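As structure tokens, the structure follows; a few thoughts come after it.
Excluded from the complex is one protein chain; the other protein chains are retained at their positions.
Chain lettering (A, B and C) follows the sequence in which the chains are written, and residue indices restart at 1 in each chain.
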Amino acid sequence: MSGMACSELKIIGFLCNWCSYGGADTAGVARFRQPTDLRIIRLPCTGRMDPLFVLKALLGGADGVLVSGCHPFDCHYSSGNFMARRRLEVLARFLPVLGIDPRRFVYTWVSAAEGAKWQAVVTAFTETIHELGPAPRVLDPDDAPLRFKEGREIWPT
Amino acid sequence: MKIGVFVCLCGSNIAATVDVETVAESARGLPDVAYAKAEMYACSEPGQAAIRAAIEERGLTGVVVASCSPRMHENTFRRAVERAGLNPYLFEMANIREHVSWVSLDKAANTRKASELVRAAVEKLRCNRGLQRSRFDVHKRAMVVGGGVAGIQAALDLAEGGLTVALVERESSIGGKMAKLDKTFPTVDCSTCILGPKMVDVAQHPNITLYAHSEVESVSGYVGNFSVKVRRRATFVDWTKCTGCGLCMEKCPSRKGPDRFNERLATTTAIGIPFPQAIPKKATIDPDACLRLTKGKCGVCAKVCPTGAIDFEMADEMIEEEVGAIVAATGYDVFDPAACAEYGAGRHPDVINSLQYERMLSASGPTRGHVVRPSDGREPGTVVFVQCVGSRDLSLGRPYCSGFCCMATAKQAVLTRDHVPDAEIIVFYIDIRAPQKGYEEFVNRAREEYGVRYCRGRVSSIYRVGDKTVVRGADTLLGAQMEVEADLVVLAVGGQPSEGARALAEKLRISSDQYGFFMEGHPKLRPVETNTAGVFLAGACQGLKDIPSSVAQGSAAAAKALVLLSRDKLESDPQVARVNPKRCIGCGKCVSVCPFGAIRLVETRFGTQVAEVVEAVCQGCGVCNVACMDKAIQLDHFTDDQILAEVNALCREWRVAN
Amino acid sequence: MAVTQRFFLAHEGPGGVAAWLSAMAETMRVMTPVREGISVVFRDHSPEAPLDFGGLDTAGPKAAVFPQTEYLLRYRAERTAPVGGHRGVKLEEVRPEGDVLLFGASPCGARGLTLMDQVLLRDGVEDPCYRIWREHALVAAIVCQAPYSSCFCNWVGGAPDDARGSDLLLAEIEDGFVVEAVTDKGLAAVRERLAVATEEQARAAAERAEAARAALPAPPDLDDCPARLNAAFDDMDFWNEAAAGCIHCGACTYACPTCTCFNITDEASGLAGERIRTWDSCMFPNYTQEAGGHNPRPTRAHRLRNRVLHKFAFHPARFGEFSCTGCGRCIRLCPMGLDIRTIIRTIEPRTATQTTESRTGRAKEAKHV
Partner (left out) sequence: MADVAALRRTVLEILPRVDLVIGWQRGPDALRAAPLLMRNAADVDRLIWDRTCVHNLATFLPREKGKKVAIIVKGCDSRSVIQLVQEGLVDREDLTVIGLPCDGVVSQAKLRRAADMDRLESAEIGADHVEITAAGKTLRMALDAVMPDKCLSCAYPNALLFDRFVGDPMEPPQQRQDPYARLDAFEALPLEERFDFWKREMSRCIRCYACRNACPLCVCRDYCLAESRQPHYQSQESDVREKWFFQLIHATHLAGRCTECGECERACPMGIPVLLFKKKLGRIMTELFQYEAGLDVSATAPLLTFQAEEENIVEKQWL
């Protein structure tokens, strides 16, 4: 299926519970329209964000990964986002050596109050991923073990 | 595991743009899911009853609710499943309202997205395990940081509630900004007359220990068991001996030190008591102004002091306080209008700020209550008030409304009429904000009964011509340029977090917003709690507010702390990091990254080192989990396997083709 | 079964390598050795890729009949009741499919297959997947012309032109290969397609093989090697020293043409999953790790001892042959420069007191790994 035009790509978001998850809630409460590609995983803090989760997702079939947490100085745990910023910046700069387009990974800060910013971030990032198109696959879907193919038929195309 | 999935319609909030039946049907095809059903309102009593019934009748061992944000109802549902006998951590939520139904109208895409989020929740739940809360003892003592009116109220309520209280105040007297005010709006009653008795209560209350001229040095520990180091800054006067007689003040030859209480409108002695009603009423030496401390000469005060209280050798003292809860009430600072060069504050003598004017109006102030032009001491004929200086100004990075200045200006305009009956009084404003009880009426009285002229428009510049201060602005209602030759200009300055607020936030491990105001736990539902258990907020440090709101919040913070410490033991959040000692190699990376000092290395019986988490200190951020290379330390409820289960569940499906 | 018959496969031209491989590729997968950097690996044959017959394929031909990852079965849980509840499970055995020609293997690698057969194709405990792979594989080995410094096939009963394990044995001469059909399967692959070799060609090939054999240094006598190793079983001082430089990686075992150890894991995702057999190595600490926490081979010394004894004592005791083809891959690839030849040549039983001391030494060692 890779290479075909896709109406929806696979974008995984990792959001800290206190700021960005709240910001995404705020955007929802305000009914700010957003593209539907993003699937959000809730973390307690971006300090919990292991760069390996991003790599796991990118090698596992995600077309884009978005991490969002509290603005600097606003971390619920005081310094989790500062730790995350270093780890994620290193990761962002590391991706090109793997041949992965660095635009497929973004980390940013959105507060619980910034519903409009969340909408802008999701929209812009989704647009970027659609411009880049489907990510190159490490494994051809047809070569993948059965368990990864299971579920392909759930959604009629 | 036997999992039940409940997909909420939320009336039409979800059902309008998500096909909930399809979501429930897809859930039935997920591993371990034994039951899936759509519910009209899952959070309602009938909805919760249905969940409990399903757990009991079908023997469910795990529950997923797909509904609104977990930030909204996770606790609701945790309690519901707990009542049915399930461990509350064998529960997961999929947010299909705020993140799905409300942000897109594409029903097919929403349904697919909701189903995938449910699948991720189910896959995570399959990795969950029941967590147990542990219990620990608490100190039945509270600390209040900041002795303004909010802190005073909190301290008094806590003390009346039966707790002992340590009240820490940076200045040498409590009272805060309110002590500097002449009158308060909208009743125009004497500020000192209503605050004074409360200050005396603080001094006399047997449950309150007052540390004035002191600051919080460091905070460690956790809810119920904070250990706070308080630095008592050297006063150079032994307060146990000082009687507050004031003789030293009369004799002190250094009289050029800035009078901070009087907002630098005057100078004062190097030793002194800031104002007559000060609590504690004890003298303090300003080491920067004292001749003895700066030049080694003088020492007059020591000679005249009848009790021999002067001690030039005094050094800062550290005091360790063990408390169960902390109320932060550090108030605010006024905006320094020197940043707005066009208004001439600091350059033109007859341009002062509203707090300075307040001191001028006060009978105990530097002019003994006479309204005068600072330049020549003459009574002003025209007084201009400029509103929103340092508020609602994007160019200064202060888009917020300071809240109290409209009313303060109206009050000062009214008082000006009392002091100078013939004065022309003009207020430049952008909007008038007077939403509380009696406020709007007060402003109208100022306009109508006191003849205060309100001009809607921003002032563009203030400059000096001869001995007049010219205020140039626009009256946008008339559409006319205005130039007023004023004798006195009062800038209604806004507020900002008090100096050192960020540093205190770091010590308390609470967060602050982009301006530095402390963040409450929830803007609506947890307005005095912070996200650090056991730390509460009162007054303007959380956001600028007027006296009644500050007092209310002081009482509210006290009530929250009293509720917390009414229990003999507290339960800890079980979402904490846990070490697998077999895996741990004892490298200590977790120890060095933990923001709470919650991890330590201990020696095993084999002589090797392993990490150990102090459960009650751990706040559950998970920074350690990432730093650990062999993943020997795992954050419960957000373990690697739980997050990977979600990642895998979301990645597994290949893209949807057109 | 063995009908010795010789054919000629030219380097170039109609009866040449390229043409023959293309013909073979019509009915089976063809894998040929390709040089990538400093290693030589078997890849799906591509007419464009230059073949590399210069030396040993780095990781041996084992993977062609004993893949590093083998899917043994797949399953999928299925809902039977309309609203969740009881589920059935659909199980499906996965079995290898399709023929494969492994062209250009080394004789020592090919001979490894016969030693693997002893383990995996024993009566009563036959490995069904391996059986199918073996039956479907056609092995064409090429006679070595000049031994490596790490080669010791003649120590363990092998030779540069050892035909055991091969279906076809190719010996390179000036303008092509003399192809010996070792098995009927091999014969069928060449009989219709290749010309019969001339006597002159056959003689040239034999001469070269003889020269290669002669180029190998004389082997030591290893007849008493199993006995010496068994006697030194408890001499942990010896094993500690032998394993001193070992970093317990799996390079030696994974490249070994006779190692057959594997691990079985189940992987699931959602309702579907697979049972997977993957290579394992006795050099890994986790290899003998027991669920209760005990590890009977706690140190590198224990693990190295097992590897050496398995190959030079235990296997010979059961099957009458060393489980080693002397290919030297473990020596070439060892990142730390360990040499198994040193061990099997030098080991001598020590006195009883030394052995007792070493037992205490073992307990002390165990704590630190």
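Following the convention adopted for this analysis, contacts are C-beta pairs under 8 Å (C-beta built on N, C-alpha and C of every residue); 3 or more make two chains touch, one makes a residue touch a chain.
It should be emphasised that the depicted structure is a prediction, and the values quoted were computed from it without experimental measurement.
Although one chain is omitted from the display, it touches the following shown chains in the full assembly: A, B, C. Touch with the chain omitted from the figure is made, among C:Ala255, C:Leu271, C:Val308 or C:Ile344, by C:Ala255. Across A:Pro35, A:Gly60 or A:Pro134, the single residue that touches the chain missing here is A:Gly60.
Within the whole complex, the absent chain has one touching residue among C:Met31, C:Ala209 or C:Ile331, and that is C:Ile331.
Touching the chain that is not shown, out of C:Tyr148, C:Phe233 or C:Phe319: C:Tyr148 (per the contact rule at the top). Among C:Ser39, C:Thr198 or C:Thr346, the one in contact with the hidden chain is C:Ser39.
The chain not shown here touches chain C at positions 36-39, 41, 55-56, 58-59, 67-69, 146-150, 241, 244-245, 247-251, 253-255, 263, 265, 267, 276, 278-279, 281, 284-286, 289, 331-339, 367-369. One chain of the complex is left out; on chain A, the residues touching it are 51-52, 55-56, 59-60, 72-73, 79, 82-83, 85-87, 89-91, 93-94, 96-101, 106-109, 117, 120-121, 124, 136, 138-139, 143, 145. Chain B meets the missing chain through residues 582-583, 585-589, 592-593, 607, 627, 629-632, 634, 639-641, 644.
Note that only the chains that are shown with their structure count from here on.
Taking each chain's centre as the average of its CA atoms, chain A and chain C sit 44 Å apart. Centres computed as Cα averages put chain A at a distance of 32 Å from chain B. Multi-chain contact residues of chain C (touching two or more other chains): 268-271. In chain A, the residues that reach two or more other chains under the touch definition are 148-151.
Of all residues in chain C, only 71, 74, 76, 267-274 touch chain A in the complex they form.
Of all residues in chain A, those touching chain C in their complex are 145-151. Residues of chain B that touch chain A in their complex: 26, 29, 69-72, 95, 97-100, 102-106, 109-110, 112-113, 116-117, 120, 502, 506, 509, 511-514, 519, 523, 531, 575, 593, 595-596, 619-623, 625-627, 635, 638, 640, 643-644, 646-648, 650-658.
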